[in-house]
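Quick one: the structure is below, questions incoming.
Here the complex is missing one protein chain, while the rest keep their positions.
Right, subunit A next:
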Amino acid sequence: MSPLTLQHRRAHNLLLMQKLLSTRDASSPFTLVLDSVEQTAGPLARAWVRGAKASKTDVVFVAYESLKAPGDVSGFVKARGRDAEAVRGEIARVVVGSRRTLLILDSLYPLIMNPHPSLPLSSFLSSLTSPTTSLLAIYHTDVPLPSPSSTTTYAPTPLTLLRYLATTVLTTHSFSQTLARKRAAEKSRSGPLFGREEGKEGVLVGMGANDSRGCVIEMEYRRKSGRGIEEWFFLPELHRDDRIVLLDDHELYRRSDANEGTLEADGLGAESATFELELTEKQRRDREGVVLPYFDAQKGEGGGGGRILYDMGVEDDFDEEDEI
């Protein structure tokens, strides 16, 4: 990555994310958050609520699974166990039409599992948004949906549909697991697996899940022109003062590749060794003087192909199988 493009990303993509977080200018009417137990969308939702508050936007939290709202919200709709129509009525009651409002749905699973017969998921979601209301919906990628029935075999899966509808797709990743994956990739190793991918019986959540330092967010923003912008961010935990940064700008993430290089270059490894790794001046001169076999081979009689140049020493026995 050249410094110029990093500069460009800092200027544009970071600004875009900050704009999204503060729900300004209805920049994204429908934001879909894909999370997992390895990194829950909680920190993201809290940052979103705080950003909306800062820009004087109402926040209405629609709770399907949470008992309490993430932070200070202006409206709380308890949606657990209620059908889509009733929830929509309740939301319409809470949302003040003229004010800019952010709706947060804490889980789409109940909506997908229990859709209103006359109100499919897509129409339900689009009925919630308006020029002044934007939507942030959380989808748990690790909660499996039942296999499609005979009537829905050819229909797109709910996740496909949601990704299609969304104007921004955010995927959350655990910070420490992202670091571990990057370190492995730098050494051309296959990345470590976490949680259910570990394939160990009885393991649900991997080590390093829901890192308290913050979470990594993968953004896919679709412009009106259709062009997509992809970027990775690091969102620090709220009680820390740091602002959201590009993942590439994060100290620990950036350092992990430089780290390995400097360790050897600085002679940090050499100092701790009990023997000399450096060459003396004489050794270097002698080494330069050595004529390597391929220099011989290039002299004069080029184009000979793969001949083997070998001078027999005194200690060598002639092997009859060798044909020189």
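Following the convention adopted for this analysis, a contact is a pair of C-beta atoms (placed from the backbone, for glycine too) under 8 Å apart; a residue touches a chain by one contact, two chains touch by 3 or more; residues count from 1.
Rule of thumb we're sticking to: contacts and distances are computed from a predicted model.
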"Nuclear pore complex protein Nup85", "Ribosome biogenesis protein ERB1", "Elongator complex protein 6" or "UTP4 small subunit processome component" - which is the UniProt name of the missing chain: "Elongator complex protein 6"
Candidates A:Thr23, A:Thr40, A:Ser74 or A:Ser134 - the one touching the absent chain: A:Thr40
Candidates A:Asp142, A:Glu230, A:Asp286 or A:Asp316 - the one touching the absent chain: A:Asp142
Selected from A:Leu15, A:Val203, A:Leu279 or A:Met312 as touching the chain missing from the view: A:Val203
Interface residues of subunit A (partner: the chain not displayed): 35, 37, 40, 42-43, 46, 65-68, 70, 80-81, 107, 109-110, 113-114, 140, 142-147, 196, 199-210, 212, 237-239
